[in-house]
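Here the complex is missing one protein chain, while the rest keep their positions.
Entry: chain A
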Amino acid sequence: MFKNRMLGASLLVTLMIFLAACGNSSNNSASGSNKGDEAAEKNVELRMMWWGSQARHEATLKVIELFEGKNPNISINAEYLGADGYWDKLNTQIAGGNAPDLIQLGNNYPDYVSRGTLLELDPFMGNVINLSDFDEAIATSGKLNDKQYGINLGSNALGIVYNSELIKKAGMEPPKAGLSWDELEQYSKELVGKLGTGYYAFADQSAFTHYVGHYVRQSGKALFDGTNISFDEADMTSWFDMWKRFREEGIIPPAEKSAAYLEVAPDNSMLVEGKTAMVVMWSNQLKAFQEAMQDELEMIPLPSGGTEKGMWIQPSQFLGVSAKTEHRKEAAAFINFFVNDPEATAILSSDRGIPGSKVVREALKANAEPIVLKTYNYLDAAAEQSREMDQEMPNIAEWDAALKNAAQKIAFGEASAQESAQEALKSAQAAADKAK
């Protein structure tokens, strides 16, 4: 009986330890939220969430500290993570009614506008948030249906990045800016001939949505014109036919290799391995690719052709405010600080893309490191080849997946260019129709 009691007591003690442990954590958070309530009377607490890499985290944290130093009554709690899981976490928080006050978004921000997550910033435009130094196109890029929902944090442009060492090794001149599709093809044939087997002129990027966008824009069309899909089967067929020819000529890697090397990040890239001379990428990726290899990289605009300019300057990231925030004005003030303050923008540099403000750009250019300067110079060159951007196709991720599928079918000889073109067009239609 005694032993039984001992056992009961010991079990009870263990149970109590656990209860205490969980009681503790709830106490902690309770006192935490109390603090928040008290603080709300005098002090304002905001939450900001972004994705990025270590360099971006460090820079953003420094800017937050700077802002808190200048506005002692506002404190900003940073929640930062890598790109993996960012959207899952954000969506869960929004669904759970716990969205952060300041949210970093990409070109998918219209999805969040339609869900009612984002605050309309128009009441603060001009008085709290000042975009007078911004390029017109960049300032309005955060507008949807004539209302401002996000402030642009940086822009990029697509371009061809080439390995200058590899081309030198082949004994050739670097490709010249503004070359046409035909010239690129001729140049590539010569290059592959000189480099020998196992080397390729450029990567198979027949499934790169924005590259297709550039191609159809050259004939005055668009992937999406704001309401509808605005390219046709013939465009897609000629696009796929062209890549099929490249593959047959051996200037792009065969299907098996292309399937293994995605060329979207330095971690699986034949460019980084020194086997492929040219890859199309966004200007903000140049730095990451360069840091992963020793051969020097250079960037030139996309192939020219057609009747119109195909390129455009793409705003890459936006900062928006949650519709449910209790401190609208403070959040807006922070955004303004983030994009205009000389000190803050100097810290942030061009990590999120080239800043929209001309004043900031000039200041940054003056003391940029060589690789960043290359990005700046490239963006100037790209701007000359650009015309106004189109609205991003809704649900573009779905089309992206379908396009990959269609392109791979051709590469592996499972479908003709026309069949794949039909398939790609159909899924583009489906993706765009979903948003209506």
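Keep in mind that, in the parts below, contacts are C-beta pairs under 8 Å (C-beta built on N, C-alpha and C of every residue); 3 or more make two chains touch, one makes a residue touch a chain; residues count from 1.
Heads up, the rule we're going with is that contacts and distances are computed from a predicted model.
**Q** According to its UniProt record, what is the protein name of the omitted chain, chosen from "Cell envelope biogenesis protein TolA", "CbtB-domain containing protein", "Tricarboxylic transport membrane protein" or "Carbohydrate ABC transporter permease"?
**A** "Carbohydrate ABC transporter permease"
**Q** Can you say which of A:N284, A:N336 or A:S349 touches the chain missing from this structure?
**A** A:N284
**Q** In the complete complex, which positions of chain A touch the hidden chain?
**A** 3-4, 7-8, 11, 14, 18, 21-22, 25-26, 28-30, 32-33, 47, 51-58, 61, 77-85, 88-89, 92-93, 95-98, 264-269, 272-274, 284-285, 287-288, 291-294, 351
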